[in-house]
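Heads up, one of the protein chains got dropped from this complex, but the rest are sitting where they should.
In this document, chain identifiers A, B and C correspond to the written order of the chains, with residue numbering beginning at 1 in each.
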Amino acid sequence: MTATWPADRLVGLYCQMYLVRRFEERCLELSRKGLIPGSIHLCIGQEAAAVGAASALRSDDLTVATYRGHGHVLARGIDPRAAFAEVLGRQTGLCKGRGGSMHLTDMSHGVLPPNSIVGAGLPIATGAALAQLHKGADRVVLCSFGEGTLNQGGAHEALNLAAIWSLPVIFLCENNQYSEMTPAYQMIKGDSFATRVAAYGMPTTKVDGMNVQAVAEAVAQAVTRARNGEGPSYVEADTYRFLGHYQGDPGTSYRPVDEINYWRARDPLLLLAAQLSAEAGMDMRLKAEEESIEVALDTAQQAALDDPLPLRDDVWEGLYAAG
Amino acid sequence: MTATWPADRLVGLYCQMYLVRRFEERCLELSRKGLIPGSIHLCIGQEAAAVGAASALRSDDLTVATYRGHGHVLARGIDPRAAFAEVLGRQTGLCKGRGGSMHLTDMSHGVLPPNSIVGAGLPIATGAALAQLHKGADRVVLCSFGEGTLNQGGAHEALNLAAIWSLPVIFLCENNQYSEMTPAYQMIKGDSFATRVAAYGMPTTKVDGMNVQAVAEAVAQAVTRARNGEGPSYVEADTYRFLGHYQGDPGTSYRPVDEINYWRARDPLLLLAAQLSAEAGMDMRLKAEEESIEVALDTAQQAALDDPLPLRDDVWEGLYAAG
Amino acid sequence: MQQVRDKVDTGSSVAAAVHEMTYAQALNRALAEELERDPSVIVMGEDVGAYGGVFGVTRDLQARFGPRRVLDTPISETGFLGCAVGAAMCGLRPVVEIMFVDFTLVCMDQIVNQAAKLPFLTGGQVRMPIVFRTQQGARPGTAAQHSQCLEALFAHVPGLRVLAPATPADAYGMLKAAIRSDDPVVYLEHKALYATVGPVRLSEYIVPIGMSNTVRSGSHVTALTYSAMVPVVLSAADALAEDGISVEVIDLRSLAPLDEAAVLESVKRTGHVVVIHEGWRRGGYGAELAGLIQELAFDWLDAPVGRMGARDVPKPFSPVFDSVYLPTKDSVISALRSTLC
Partner (left out) sequence: MQQVRDKVDTGSSVAAAVHEMTYAQALNRALAEELERDPSVIVMGEDVGAYGGVFGVTRDLQARFGPRRVLDTPISETGFLGCAVGAAMCGLRPVVEIMFVDFTLVCMDQIVNQAAKLPFLTGGQVRMPIVFRTQQGARPGTAAQHSQCLEALFAHVPGLRVLAPATPADAYGMLKAAIRSDDPVVYLEHKALYATVGPVRLSEYIVPIGMSNTVRSGSHVTALTYSAMVPVVLSAADALAEDGISVEVIDLRSLAPLDEAAVLESVKRTGHVVVIHEGWRRGGYGAELAGLIQELAFDWLDAPVGRMGARDVPKPFSPVFDSVYLPTKDSVISALRSTLC
C-alpha cells in the first residue's frame, strides 16, 4: 500500500461502505418483518472488499457478483430504491421483481446478473471480457466470489480461459473464512487459495480485506494491467462476514466467539473512521454524511415499499425475445 | 532413476509392451476390415506409461483408465481373448459386449470401468480409494488420463478431494502433447501442468514416458506413499501417440512430420530393445518372446472372432440389480 | 389432513412404535438407523457433517458415526458425486446430499453418464448403490436457480430410480429402501415439507420402491400427484367432496419405476384423470403419465388426461407470481371439476 489517501477520497469510500452497511441492515429488518420473501445473503463486514474494488473501476466497466452481491452492486452507483424494490419483489425493482436479492442486475450501470450457482460467475465474467476485447473496448470486468468457490471445477476452467486468452478480468476472491458453515481451510490442503490461481499463470495478491484503501489499490493495479491488455489478475481480500450465511443463520454455532470478536474489532467502517478521526472536524463530517445517507435510504426504502407489485398476468414477460 | 534393472525384469516389461502394441495393431486391422464397430483410441507409442505404471501395482490394486485404456487394462493381466471379444461386441467380452473398446472393465483384475467422458475418471478414482481406506485395506488406485483432462473442472475437484482426504491414489498424466487435434501447450499458459496439481498439496514428478523403467519407478514411489497412508501423488509421463486420436484420424494434418519422427525414434519398445540388446543372446530371446505373444494373440483373436454375439433379447441385462 | 394408508409393511412390526416427527427428523432417523445397521453406508455432502446439514437432515450423525462415515465436502459436486460412484463400485453405499436439485446441473454427468450407465455398460460387473439425496420445489421468495423440480430429467434416464416422498412416514420408509437398493436412486425431498409433522412407524418400516399410495379413495376422478402437491390435492379433494365429487388421490411416491398397475386400475375405474406436479408442464413427468395412460387405458378414458404443472417459465422471484406459477388448491379444484364436464 502506498501512503494514506487524502481524507476526501477516503470519506467517499466511507460513505459507500456506510450505504452498503445500512442498506443491508435495513434489508435484514425488512426480512425479519416478513416483507422480504426468501433468503438474503448479507455482506456485512465485507464492505471494504466491494467498495474498494468498485472504486477502482471506470463507470463503463463491468461487474459480475454473486448472491452475496448487494455491496458490489450498490458500489457501482445503482439506485437504492430500485434495489430495495427488487428485494421486495416490486415491479419497479431492478429486475422487475423477477430476480430478487440474489440477482440484482443493472446493465445500465455495468452490473451483469449476479449468480446464485457457486462458481458460475467466473466463466460468465470471462465471456463479458472476451466481448470487450472483441469490440476493441478497453472496459474491464470485475468478478467477485468467495474462497469456497475455488473448489468448484468450473471456476478453474474460467481462470484458465482468462489466462490463455489474456482477458481483461479481475478475479476478486473475498476470503471470508467460511463457505456456508464450513471452515475454508478445512477444505483445502495447506493455506493458500492463491497458489491454485497462480498456477494458471496470472499474478495474485493478498490484501487486508478490512482496509478499503488496500483493496482499492490492489484492484486498481489489476485494473491497469487488464486495461493495458496484460490479462487477468487475482486479488484475494481477507475478510469476514459478521452475520450468518443467510438471514436465517445466526452464524454463531460453527464459529468461535473469539474469532467473531477478533474480526468485528476490525470492522472496515470502524477502522476507517478511526483512521480519519485524526483529522480535525472529521467525526462531525462523517456523522453528517451518515445522516444524509440515512435520509436517502429512508426515502428509497419507503418509495420501494409503496411501489406496485408486478402484474400476475405478466408472468411470461422477458422469457423470450420479442417476435 | 536408479540403476538399470536386471534384464529379466525388463524383458517382462518389454513383453507386456509388446502385447499391448500388437493387441492394438490387431484391433486397428480388425477395425479397418469393418469387424470392430465404432471408434477405437489407440495408445500405440504410449505403452511404457501403461505398462510401467501397472508394474508398480499389486494384483489387488485398482486401475481407472480412459477410452485410451487398452494398455492399462491389458497390463493388469486380463485375458486378451475377453478383451478382443469385447471390442468385437461378443457375449464373451469383458462387458458381455455392452461396453466396447472404451470401457474394458474387469473387476476381477482390479480394472474399474474406463471412462469416455474426459475428466470423469478422477473423481471416481478418489471414491475407489476412499472405499479402500474405509475398509482398512491398503489397496491403492492408479488413475490415468491425458494432459488435456487437466482443463476439465471435475478433475480439479477430484485432485483436491484426494489431497484433503489423503487418499491412496496415483494420478498418472500421460502427456502425449495433444488433446484430440489441439496442441496441449496452446491450451495452458506457461509450460507446466504439474504446477496446477502441486497447488493442491501433493507431490508431482515428471518422467520420460518412453522409458518404461523410469515410469515404473516413479509410479512405484507414488504407490509406496499411497500405501503408507501418505496420500495421493501425481506422475506426469511425457509421451506421444504415434497414430491419430482415433482410428479415423491419420494424426498427420495437425502434427509436424519432424515432431512425429522425433517421437517415433523414441518408441518405448525400440528403446528398451536397444538397451537390452547389449546383453548376449537377448535379440533371440526377445524374438522368441514376441513369437509366443503373437501366437497367444492369434489364438485369443480367433477365439473371440468365433465367439457368439449377445442375444438381442437380453438387451435389459445388467441395467438394474436383480429383484 | 393427510390419510396415509400404506398397503404394505414388509418389516417385522414387533418393536414398531409410532412417533410423531417432522419429515426432516424422519429422514435423519432413517439415515442414523442405516448407518448403524450397515457399516458400508456413508454420508457425504456440503455442511452435512459438523453442521448437520442446512436443512438439519444429517444433524448429529457425524458426532455419532464419526467423520469417516459422515463426510463434509468442499463445494465440488462433480468431485464428491464421482467419489460416491467410485466408492459404490468398491462396496460402499454412499448417500450423498446435493443441497438443492438446481445444483445437480453442475454434476449431471456423474449421475446420468456414470452412475446410471456403468452397471449396464460393464455387463453387470458393478452395481451402484448410491442415493442422491436432494430437495426441490419453489417457495415464496425462492428465485429461478433455487426452485426447480427436475424429476422429469431423472425419470427419463434408464438406470436411475426416482423417488419423491410426501410424508414423514414415507420419507423414513422410502429412504431406507433407497439406501438398501443396489441401483442408483435420485431421492427428491421437498423444501416445503421438511417441517411438516406426521406419524412414523419406526424400526423396520420400509416402503418398497415402485409402490404408490392411494391416499384417498374415490370414484369419479383420479388425481395423480406426489411430493408437496399431495396435501394441496388432498385439500382440493376434500373441498370437492362437499359438492359430491369423489376424487381418488394417488401419491405416486415412486416415479421410476412407476406403479403402473395401481395407476391403470384407478383410471380405468374412474375414467377421468388429472396429473398434478410442480415441475414445468411442458415435457414434465405428467407428459409421461399422460402418454402412458392414454396408451394403456384409451378405451376407458372419458376425457383427456389433464396435466397441471408449473408455468413454463423460470420461477419468478416476487411471491405475487406464486399462485400463477404453481398449481394451487383452487386451480386443482377447477381442473378436477372441468375434466368431469
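Convention: a residue touches a chain if its C-beta (ideal position, glycine included) is under 8 Å from a C-beta of that chain, and two chains touch if they have at least 3 such contacts.
The structure presented is a predicted model; accordingly, all values stated were derived computationally and were not measured.
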item: Partners of the unshown chain among those that are drawn; value: A, B, C
item: Residue among A:12, A:77, A:127 or A:203 that touches the chain left out of view; value: A:127
item: Contact with the hidden chain (one of C:237, C:256 or C:276); value: C:256
item: Residue of C:290, C:320 or C:336 touching the missing chain in the full complex; value: C:290
item: Contact partner of the left-out chain, one of B:151, B:176 or B:239; value: B:151
item: Options C:117, C:139 or C:176, residue touching the unrepresented chain; value: C:117
item: Sites on subunit B contacted by the missing partner chain, in the whole complex; value: 36-39, 89-90, 93, 95, 97-100, 102-103, 115-120, 148-149, 151-154, 179-182, 186-188, 253-254, 309-310, 312-313, 315-316, 319
item: On subunit A, residues whose C-beta touches the chain left out of the figure; value: 62, 64, 93-99, 103, 105-107, 112-113, 115, 117, 120, 122-135, 153-154, 157-158, 160-161, 164-165, 317-321
item: Contact set of subunit C toward the excluded chain (per top definition); value: 78, 102-103, 105-106, 108-109, 112-113, 116-117, 120-121, 143-145, 152-153, 155-159, 256, 279-280, 282-288, 290-292, 294-296, 298, 301, 303-307, 311-314, 316-317
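Throughout what follows, only the chains that are shown with their structure count from here on.
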item: From subunit C, the most remote chain by mean C-alpha position; value: B
item: Whole-Å gap between the CA centroids of subunit A and subunit C; value: 37
item: Whole-Å separation of chain centres (CA-atom averages), subunit A against subunit B; value: 46
item: Chain centre separation in whole Å, for subunit C relative to subunit B (CA means); value: 41
item: Residues within subunit A bordering two or more other chains; value: 151-154, 186-188
item: Where subunit C touches two or more other chains at once, by residue number; value: 73-74, 76-79
